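Every protein chain of the complex appears in place save one, which is left out.
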Amino acid sequence: MQMFITNILLSLLWALLTGNVSEGNLMLGFLLGYGSLWLLYPATGIESSYFKKTLQSLGFILYFTKELIVSSWRVATDVIKPLPRMRPGVVGIPLDAETDLEITLLANVISLTPGTLSLEVSKDRKTLYIHAMYVINPDDLRAEIKGGLERRLLELLR
Amino acid sequence: MVEFVCSIVMVMLMVAFGAAFIRVVIGPTLPDRVIALDMAATIVVALILTHCVQSGSFYYIPAAISIALLSFIGTVALALYIRRGGAS
Amino acid sequence: MTSIILRTSTRYMFPPLIVFSVYLLLRGHHFPGGGFVGGLFAGSAFALYALSFSVADARRALRLDPRDITAVGLAIALLSGIPPLFSNHAFLTGTWWEVPLPLGGVLDVGTPLIFDIGVYFVVLGVLLTVVFALGEEK
Amino acid sequence: MIRDLLVCFFLLSGGLLSLAAAVGVIRLPDLFTRMHAATKTGTVGVSSVAIAMMIHFGEVTVTSRGILVIAFFLLTAPVAAHMIGRAAYRSGVQLWILTRIDEWKTHGVNEQNDDD
Amino acid sequence: MEVVLAIVIGFLYGGGLYLMMRRNLIQLIIGLGLLSHGANLLIFTAGGLRKGGAPILAEGEKAFGAMVADPLPQALILTSIVISFAVTAFALVLFLRTYQTVGTDDVDELKETDS
Amino acid sequence: MLTLLSICFIAALSAPLVHRLCPKYTGALLVGAPLAMFVWLLKRIPEVAHGHPVTESFQWVEKLDLELAFRLDGLSLLFALLISGIGSLIILYTQGYFKGDPQQGRFMMYIIAFMASMLGVVLADHLLLVFIFWELTSFTSYLLIGFNHENPAARTAALQAMLVTVLGGLFLMAGIILLAGAAGTWRLSEIIQRGDVLLAHKNYLPILILVCIGAFTKSAQFPFHFWLPNAMQAPTPASAYLHSSTMVKAGVYLLARLHPALGNSEEWTLILTTIGTITFLLGAIMALGQHVLKRLLAYTTVSALGAMIMLLGIGTAYTIKAVATFILAHAFYKAALFLIAGGITHETGGETSVDKLGGLRKAMPVSFACAMLAGLSMGGFPPFFGFVAKETWLQAVEAYPLLIVATVIGGAAYVLVGFAVGFKPFLGKMPEGLHAHEIPLSMRFGPAALGLGCFVLAFFTGKIGHDLVQPAATAIAAKEVEVHLHLWAGFNKAFVTSLITLATGIGIYFARSFLLAAAARLRVLVKFGPDAAYQFLLDGTLKFAAWHTRVLQTGILRDYIRVTVLTMVVLVGVALVRAGGFQRWENLSPISIRIAMVAVLMISATFATVHSKSRLRSILSMGVVGFCMAILFTFFGAPDLAMTQLVIETLTVILLALAFYHLPAFSHGSKKRTRATDIIIASSVGITITLLVLAALHVHTPTPVSDFYLDHSYKDAHGRNVVNVILVDFRALDTLGEITVLAIAALGAYALMKLKPKKGEGGE
Partner (left out) sequence: MTVLPSLPITIPLAGAVLCMLFRRNIRVQKSIALFTSFLILLTALFVFSATKDGTIAVMNVGDWPAPFGITLAIDMLSSVMLLLVGLLAVGVSAYACFDLDEPRMEFGFFPLMLILLMGVNGAFVTGDLFNLYVWFEVLLTASFILLALGGERAQLAGSIKYVTLNLLSSALFLAGIGILYGMAGTLNLAELAHLVKDGARGDLLTMVAIMFMMAFGIKAGMFPLYFWLPASYPTPPAAVTALFSGLLTKVGVYSMIRMFTLVFESDPEFLHGLILAGAGLTMVSGVLAATAQYEMRKILAVHIVSQIGYILMGLGLFTELALTGSIIYLAHVIIVKTNLFLIAGAINRLKGTYDLHKLGGLYVERPGLSILFIISAMSLAGVPPLSGFFAKITLIIAGLRAESWSIVVVALGVSLLTLYSMTKIWAYVFWKPAPEPLPDLNPMPKGKWFVFLLPMVGYTVITIAMGVFAGPVFDYASEAAAQLMNPQSYIDAVLGAG
C-alpha cells in the first residue's frame, strides 16, 4: 500500500513538473513512477510484493474476463433454448475467505460470473449461499468455485 | 459504417429497454420490478455510450457514470425496502 | 445488521463517490456536471452509507448537521455575488482571478465557481436533511 | 478500418448481449433465474459498448472514463444483485418449481433472523 | 418529430392530471411527477429541437463551429427539475405526515377544512 | 366651515377621553363644538338671506377632482341650523340620560360624529363629499342604533338600518357618479345650473331612479320605510336626533338640493308624488295602530317624510315653500316629543307603552308642559308653528283634491299621535305600580327649548319666513320664491280643511281602542310587508350563499382540479377557434425511428404509471418515463440534463421507498363513472397542451438570446459548458432562487418530520 501511495505521489509530482494536470499526463506520470520504483526497489527492499501483486492482478483479471465471457455466452444462448434444460438451485459454499474484504470480493466475483449469484453469507461467516443456474451436482459446483475463483482471489489478496 | 451499426445497436438496446419495461409492468413480485428497472438503467447507459460513439461527443460519459452509481444506490434502497416487508 | 457484502462495498465505494462528486463540481464549468449534480453525488454517498449502516453512523461520518451545511452553502452562494460590488459591478457579476500555481501555470478561479460550490453544499445538505429525517422516522 | 471493425464488433456484441438479457428477463421462469440474465448479461453488454467507445475515440481521456464506467459497473452490479436476491429470498419470493436444491433452506433456516 | 413529442407531452400532462384526480396521496405525488416531466419536455420541445451537439465548447476551441443545441431551455429545465425535486420531496413528507396525523391517505376524506 | 366641522369631529373623537377625565361635565364641555357651529350659522343668516351663499374649498384628491368644497345657501342653512341647534340640545340631554353610565363617552362620540357627518351632508358642495358624509351618517347611525348591543333586537335593527341605507347609498353612489359624468362636474352649485343638459342626457332616467332610491332608503320611503320604526332600538337621544331633524331628512335634503337639476320632468313628479303620498298615508295609518311611545312617533316620522317627498314631487313654488316650512315645524315638535317620550321611559323605570301610562302630570310637570306644546304643534292646532306649516301645506295642495283628502287623513293621524304622546301619559289616573320623577335639569333644556319653540316660532312667522324659509325655498326652486308666513292667513279654504282635520283627529283619538283592535287584526298583513320581504331577501341570500359554498367547496380535490382544468380547456379552445386553428405546418423535422420508439415507450410507461394497482409498479414505471426523458435529452444534445434527470429520478425513487415504509398500499378506488369522467377531462387537457405546443412551433422564431450565450460563454464567462455558465453566471439569480427553494424544502421536510403536535392538540 505504501508503495502504491508513493507511486501516486510520484505521478502527481510529474504532473506538477510538467504543469499539466490532465488525466493522460497523470497516467503517464504513474507509469514513469512505477518504472522508477521498479528500478529502485532492490536498493530499498521495501514491499517487494507490490510488483508481484501487479502480475497476479493482471492474471486474475484475465482469468476473470475469460470466465465472464464464457459464462455470458452460456447464459445468452441458454435463454433462447427450451427452459427445462436449466437446473437452478441454492448451494452453500464453505468459505476459506475470512476478512470482510475477502468475503465481499469473493461474493462479488461469484455474482459477476454469469450463472452464479451470491445470496447470503451465513451468520458465522463460514458459508456463502449462492444461487446457480446449472446445478447438476452441488459438490462439483463447490469444488469448481473453491478451486478456481476463491483460490486465485485469496492468492492475490494474501 | 460505425454510424449505421450504432443505429442498429440503438434499436436493439431500445428493444431490450422495452423488455425491461415490460418486466417492470408485469412483475409479478417487487424484486422482479426492481431488477428490471436496474436493467433498464444499465441499458440507458449503453444507449448513452452508443450515442457518444455515434455523435462523436464524449460529454455524455459522466451521465453514464452517474447512472451506474446511482442506480446501484436506488436498488439497494429498494432492496432494503423489500426486506422490511414492503408490499409488492 | 445489513449484509456484510453491502457494508464492505460501501466502505470501499464511499471515497470514489466523494471524489467523483468533487470532480463533477470542479469540472462543471467546462464539462457536464456542476455543483448541483456534484452535491447530489456527495449526498448519495452519505445516503448509501446511511442505508448500509445506519442514519446515526452516517451522521457521525458527516460530523456536521446537514442543515448547517445547507445554510453555509446558501451563505457561500450569496456571498459569491458580493465581490463585484466593490469594483462597481452588479450583484453576481462573474469576477475572475488568475491564481499562479507554483512551478508555472495558472488556475482560473472565479466567483461563479464559488457560487457553484455554494450550490454543491446546499444540495448536499438538503439531500441529507431529507434522507436522514425520513430514515430516522419510526 | 480495423478499428472501425473492432468498434462495430463490440457495439454489436453489446447490443446482442442486451437483447439476450431482454429475452431472458422476459422468458426465464423465476426471479432468480431472471436476475442472472438481467444483471450480468446487461453488465457485460454495457462493458462491451464501453470498450467500443474507448476504441472509437482512442483518446486517453475517453479511455480513462470508459474504464471508470466499466469499473463502477463491475463494482456495483454484483452488490445490487446480491441485495435484491437476498431480500427476495428472505421475503419469501418463490423459487422456480423446478429448482432442485435449496441448501440455504435446509441448513441455514435457523439463522435468518438477523436483519435490521 | 416535434409532433410526436407534442403528443407525448399531452400524454404526460393528461396522465399526471388523471393521477392527481385519484384518491390516494401517493398517486397524487406520482401525478405531480408526471406533470413536471410534461412541463420539462414541453420547454425542451417548444424551445426548438436542434439535432446538434451539446452546447459545450471543446478543449482548445474558441468558438462553436457546428450547430449545437439551444442551451437556454436546457438551463431552464435544469432549474425546473431541481425545483420539482425539492417540492416533490417536501410534498412527500407532507403527505406522509398527513397520513400519520389525519389517519387516512384518502384524499376524498380530507375535506373538513373546506366549508 | 371646514374648521368648524373638524372641531365637531375632533370633539367626537375626544369624547371618550373627555368623559374619562370629567364625567360630570362631558356634555357641557362637548356641546361647545355644535354650539360654535350654531352661532356661526346664526351670524350667516343675513348674508345668506340676501342671496350671498358662503363658500369654501380646499383641494383633497386632485386627480379625482375631489375637493373639500362647502357652500352655505338657504337650504343648507336651514338644515345646518336645525342639526347643530337640536344637536346641542341633544348633547345636553344625553348628559342627564346617561348619567353615571360608563358608556356615555362612547355614546357622545357616536352622536357628535353623527351630527358632524350630517352637517357635512348639508354643507358640502361636492357630490362625492356629500356621499362621503352620507355614508358616515349611515355608519354612525349603525353604531347608535345598536348602542344597546347586548340586546339582540338592537343588533338586528342596527344591521337592518345599515343594510338598507347602505344599499341605498350604493344606488346613490352610482347615481351621483353618472350625474357628475352627465353634468361634467362634481360641484353641486354647478350641477343645479345644468338642469337642461341633464334633462336631455341619455342617462337622465337612470340617474333619477338611482338618486331617488338612495334618497328613499335614507328617508324611509315606501317600500324601504320598515327600518325606521325598528331603529327605535337606539337610545332615546339618538332616536330623537335621527328622526327629528337629521339622518332621515338627508334624503329629503338631497332631493330638494337636486330639484333644480333633476326636477323639471314628469318622471320626477310621478315618482316622488306617488312614493311620497303612499309613504305619507301608510306612515299615518300605521301610526294609528301603535301603542309604544317611540313607535307612534316613528311612524309619523315616516309619514312626515313621505309628505315632504310628495310636496317636493309636485315642485311648485307653493309646495316648495310648504316643504321648507314643514321641515322646520316637524323638527321642533318631533324632537321635543321624542325627548319627552324618552324622559318618561327613563323616569318610570322603562315603561314604553302609552296605554300603561297616565297621570304623570304631577310627577313630571315640566315634561307635561313641553309635551303639551309639542303635541299641539304636531296636531296642527293654532297658535302653534305646526299650524302655520299645515296651513302653508294645505294652500300648496289646494289644486289637487286627492292630496287634500290624503292630507286630511294624515293630519288627523298626527292629531291622534300628538294627543297620545303629548297628553295621554300625563292625564287621567296613574296606573298602580307606576313610579315617576321629573327629568333632571340637564335633560330639561332640550324639551323645554323645543317645546317653547313650537309655540314661540308661530309669532315670528314673518322673520322666519323671510330669513329662513324663503332662502331655503329659493335654493330648492333655484329661483326667487317669495315667502310670507302668517299665523293667521284669514278664513280660507285651507283653514277650513285644517279645522276638519283637527275634528277628525280628535274624533279618532277617542276611537283609539277600536283602532288598536283593528290594527291587531291587520297585523297578519305584516307577513307580506316589506319588513318580511327584507327578511326573506336576507335569509335567501344567506341560504343561497350556503348552497353556493356547498356546491363549489365540496372539499374533494378532484372537483377542484376538474373545474380548474376544464376552465383552461374551454378558454384555450375558444382562443384556438378565434385564432382559426393552424394554417401552415412549418418548422417541423422528420420523424426518426429512435425518437418514435422512445415516444412509444414513454407513452406506454405513462400509461403503466397511471393504470396501476400497485404503487411500486406505478413509481417504477415513472422511473422508466424519467429514463426515457434522459434518453431524449441525450439525443438532443443535453448531457447535463440527461445526467441530472437520471440522478434525480433515482433519488426520487429512493425517497419514495423511504417514505413507503410508513405509508399504506393503494386501497381507495374511485367509481367507474368517476374514472371515466376523469379520463375524458385528462384527455382533453392533454390534447389542449399538445395543441399549444404545436402552436408554439408554429410561430417558432430563431433564438437570438441563445446565440449570445454561445458566443460569450467562453470569451467572457470563462466557461466551456454553456449550460453551466448560464446556471452560475448568465442567469445565476435563477439558481440562487432555486437553491433557496431546495434549502427551505429541506428545512420544511425536516420540521414536518420532527415537529409533531402533542397528543390532543391535533384537532382544531
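First chain written, first letter: the chains are A, B, C, D, E and F, and each begins at residue 1.
One rule holds for everything that comes next: a residue touches a chain if its C-beta (ideal position, glycine included) is under 8 Å from a C-beta of that chain, and two chains touch if they have at least 3 such contacts.
None of the values given here were measured: they were computed from a predicted structure.
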Sole contact to the chain not displayed, among F:V354, F:M629 or F:A732: F:A732
Touch with the omitted chain, as defined above, among F:L42, F:A153, F:L205 or F:A575: F:A575
Which of F:H611, F:R675 or F:H698 contacts the chain that the document leaves out: F:H698
Residues belonging to chain E that touch the chain removed from view: 13, 16-17, 20, 25, 28, 32, 35-36, 38-40, 42-48, 72-73, 76, 79-80, 83, 86-87, 90-91, 94-95, 97-98, 101-102, 107, 110-115
Residues of chain F in contact with the chain not shown: 16, 59-64, 66, 128, 131-133, 135-136, 139, 142, 146, 149-150, 152, 155, 158-159, 162-163, 166-167, 170-171, 173-174, 177-178, 181, 541-542, 544-546, 548-549, 552-553, 555, 557, 559-561, 563-565, 567-568, 571-572, 575-576, 578-580, 689, 691-693, 695-706, 708-709, 712, 729-734, 736-738, 740-741, 743-745, 747-748, 750-752, 754-757, 761-764
Contact footprint on chain C, counting only the chain that is left out: 67-68, 70-72, 74-75, 78, 81, 84-85, 88-94
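Operating definition for what follows: only the chains that are shown with their structure count from here on.
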Each chain counted as touching chain C and chain F at once: B, E
Far-end chain from chain B, centres as C-alpha averages: F
Distance-maximising chain from chain A - centres being C-alpha averages: F
Closest chain to global C-alpha mean, per-chain Cα centroids: E
Computed distance of Cα centres, chain E from chain C, in Å: 24
Centroid distance [mean C-alpha coordinates] between chain F and chain B, Å: 69
Averaged-CA centre spacing for the pair chain F and chain D, given as whole angstrom: 79
For chain C, residues contacting two or more additional chains: 2-3, 5-6, 9, 12-13, 30-33, 36-37, 41, 44, 47, 126, 130, 133-134, 137
Overlap residues in chain D, where contacts from two or more other chains coincide: 16, 21, 23, 35, 39, 43, 61, 72, 75-77, 79, 81-83, 85-86, 90, 114-116
Full enumeration of touching chain pairs: A-C, A-D, B-C, B-D, B-E, B-F, C-D, C-E, C-F, E-F
Parts of chain F lying in touch with chain C, wherever the complex brings them together: 639-640, 643-644, 647-648, 651, 654-655, 658-659, 661-662, 717-721, 724-725, 727-729, 732-733, 735-736, 739-740, 742-743, 745-747, 749-750, 753-754
Residues of chain D that touch chain A when the two form their complex: 16-17, 20-21, 23-24, 27-30, 32-33, 35-37, 39-41, 43-44, 60-61, 64, 74-75, 77-79, 81-82, 85-86, 89-90, 95-96, 98-105, 107-108, 111-112, 114
List of chain E residues in touch with chain B within their complex: 53-54, 56
